[in-house]
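Note that this complex is displayed minus one protein chain, with the remaining chains in position.
Up next, subunit A:
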């Protein structure tokens, strides 16, 4: 086998780098939406709100129980057969909606776990001074749960960044799609995929540094 074509890899760097903004854009928007949605789902489950609780349980079960790629295909290529207006949803939007729904199912369970991890006495103490359920959740429980949930939520964000590589199946050329098309013309598959792998790795490493900082910050209140 031939040695790695380093010059070619170097040429690919600006090409792939040009797609970083789109990848980060999809991941960031999905993450913000998934955080909001999953917090709501988790609260519904913790408070066992009648009727909706059943619906949320089914939602989580479905989106955790099927592969992301299957969900994207269902949503993007399948459902438009029933609802023709869905054809107007473009690939980027569909990818963001797919990532949001998929990951919010997982994240809801982590947040639920974190909420349940907050000592029972905190609920009772907050209730004893007359806080409403909304107040005690917002002021007492969620801030403590956020600290416990932070590392796993960060994990899901990392997974989400990598999940954006599936958007090429929906016609969105992102980092992975760009690498595949370049490799097709040069036949230098190893080089192209290595460059794109290093990019993902680099992005995730930078985020991990941010994660450590954030954990230090959130941990201040409980540091000994």
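The definition used in the following text is that contacts are C-beta pairs under 8 Å (C-beta built on N, C-alpha and C of every residue); 3 or more make two chains touch, one makes a residue touch a chain; residues count from 1.
Convention: contacts and distances are computed from a predicted model.
Colleague: Under which of the names "Molybdopterin oxidoreductase family protein", "Amino acid ABC transporter substrate-binding protein", "Circadian clock protein KaiB" or "RNA polymerase ECF family sigma subunit" is the non-displayed chain listed in UniProt?
Modeller: The chain we cannot see is recorded in UniProt as "Amino acid ABC transporter substrate-binding protein".
Colleague: On subunit A, what residues meet the omitted chain?
Modeller: 11, 15, 17-22, 25-26, 73, 76-78, 80-81, 84, 87-93, 96, 168-173, 177-178, 180-187
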